[in-house]
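With one protein chain removed, the remaining protein chains of the complex are shown where they sit.
Up next, chain A:
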Amino acid sequence: MSSANASSAKVFKPRFNPAKPAFGALVFLLYLFLLAPLLIVFVVSFASNQYLSFPPEGITLKWYEMLPQESTFMEGMKVSLIVAVIVTLIVLALGVPAALALDRFEFKAKAAVQSFFLSPLLIPSIVLALGMVLLFGPLELNNTYAGIIIGHVAITIPFVIRTTLMSLATTDTSCEAAARILGADSWTVFRRVTLPIIQPGVIAGGVIAFIVSFDEAVISLFVAESGLPTLPVQVLRYVENSADAAVAALSVILILISLAVVVVVERVMGLRKALR
């Protein structure tokens, strides 16, 4: 019996399949195509070429050394970080309760509210930006932190609501009922049961909101170009005026920062779980 099994197992051993390496090569090429711009930026940032160009003529670190002296970048970085942090906090404080309400309550205008919250995803940001400039003028919000933050909250809130709703959809509402029966009031139920359960969606939404806000150029450009330029605005301006590779060096730093955020979140709680 056992020998018969062993021999039949041999017969069914998978043979070499030429489709496999071909598929692998295809995937590799696709990734290469997607990542090529990043790789080029990376290479250029170390190139000694006088102007932004490819291929490199030599290797240098002078662009990286230039960055700390480039006050516009440092200023922009500060503005962008402040904006992104505040936007993330506000958007979580608004988006999580909104998602809870949308998931747990039945009300008449539910569909309307849902599309209202998700609509900024569908409207071209240039249209939003134009509208905001016109609206913020009389309110004296142009060129202020408040103006940029309001704009960024509007475009990032859909992400937080989406990711939180996804987490909520998979939670068992009996857990909350169980906690209430065991004596917890509504706030305790939220803090001790609901929030920990939906935490992956909340964190994913927060990370996305942070990155989107940090990266946002259009609204920032319209609302606060002259008075409070964010980092993306400074980069645009810099590229307009000079053609050296300092921007490439800055880009590499930004990529590393994003990567660091992703790695930290992944280490702390598993981003893959968070983005599921």
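Going forward, contacts are C-beta pairs under 8 Å (C-beta built on N, C-alpha and C of every residue); 3 or more make two chains touch, one makes a residue touch a chain; residues count from 1.
One rule holds for everything that comes next: contacts and distances are computed from a predicted model.
Participant: Unshown chain, UniProt name, "Sortase (Surface protein transpeptidase)", "Pyruvate dehydrogenase E1 component subunit alpha", "ABC transporter ATP-binding protein" or "Cytochrome bc1 complex Rieske iron-sulfur subunit"?
Facilitator: Answer from the record: the omitted chain is "ABC transporter ATP-binding protein".
Participant: Touching the absent chain in the whole complex: find that residue among A:111, A:139, A:182 or A:239.
Facilitator: Spelled out, the listed residue whose C-beta touches the missing chain is A:182.
Participant: Just one of A:84, A:193, A:211 or A:245 touches the chain that is missing; which is it?
Facilitator: Residue touching the chain left out of view: A:193.
Participant: Spell out, residue by residue, where the missing chain touches chain A.
Facilitator: 172, 174-175, 177-185, 188, 192-193, 196-197, 199
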